[in-house]
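Quick one: the structure is below, questions incoming.
Of the protein chains in this complex, all but one are displayed in their positions.
The block that comes next holds subunit A.
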Amino acid sequence: MEVTFRRSAALVAQTGGLRRSIAVSAAAAVNRRHFSLSSLTRPPPNYPGHVPLTTLEKAALAIGSGLMSLRDPRRGDLIAAFAEATATPYFIYRLRDAMLAHPTGRRILRDRPRITSTSLNLPYLRSLPANAVGRTYVAWLDREGVSPDTRAAVRYIDDAECAYVMQRYRECHDFYHALTGLPVYREGEVALKAFEFANTLLPMTGFSVFAAATLKPSERRRFVSIYLPWALRNGLRAKEIINVYWEEQLERDVGELRSELGVEPPPDLRAIRQREREERRRRKEEAERESGRGRAAGL
């Protein structure tokens, strides 16, 4: 964590003006618990790892982390901090109430299960049939080269139960990739975020959709014409996916679960990209052949 902040401080030093002061205040807010003096005035944490922040500090954290994560979308820690700082007021409570209104959601809140590489039996999941949720999930993990343990702990949400809801959302994010089949690189991630925004209404997910501006023009066109409409339609129409007890769904057929939740699979992004790449290569080869023939004719 310390390393991260030093890095962000270095980044801040390079930029100037208003942005610098905001980012500094955000970093300072994050860092404050390290100062022995302020720990005297800070209220005690509501749960292990909780960092109580004032409203002003939360606002500064939101602006700072938001701007910095737009600059560098790979900064998962900043995205996480941004998500937590903007989840209150209202949004995280709405999501918590959506869970409380659903029998399974309530059970999740009661059990508070965590998803880690030890809570899930990954070798067993690999042995499941190809269409099982667990197999799809683990195949997805293997393909993308990620682990369930890469998720940061929630720190800036004051209510312990709401903090768990945010944690659960975060840990289930990988299951959402498995459910929708969207890949982890920027284009798929943006599409999934749009889906999550329509489904959970968490501000961070909506904010992340702005990262579409950083896509390549052809990717952006594809996002606007195919994946954004899919995401909004399915996100709004589907049941609250936060209420899925994934640990109990591992052996289920993924298609069956999709239709139960009301999610239709989006067009396979990898396949589309593959096709386009081949198309491009073919066209390039053709062009080369053409020019080769031309040269030959000229000679």
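The rule is simple: a contact is a pair of C-beta atoms (placed from the backbone, for glycine too) under 8 Å apart; a residue touches a chain by one contact, two chains touch by 3 or more; residues count from 1.
Rule of thumb we're sticking to: contacts and distances are computed from a predicted model.
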item	value
Protein name, per the UniProt record, of whichever chain is missing from view ("Eukaryotic translation initiation factor 3 subunit B", "Ubiquinone biosynthesis monooxygenase COQ6, mitochondrial", "Ubiquitin-related modifier 1 homolog" or "Cell cycle checkpoint protein RAD1")	"Ubiquinone biosynthesis monooxygenase COQ6, mitochondrial"
Residue among A:67, A:122, A:146 or A:160 touching the omitted chain	A:160
Options A:97, A:142, A:256 or A:285, residue touching the unrepresented chain	A:97
In subunit A, positions touching the absent partner	97, 100-101, 103, 106, 109-110, 160-161
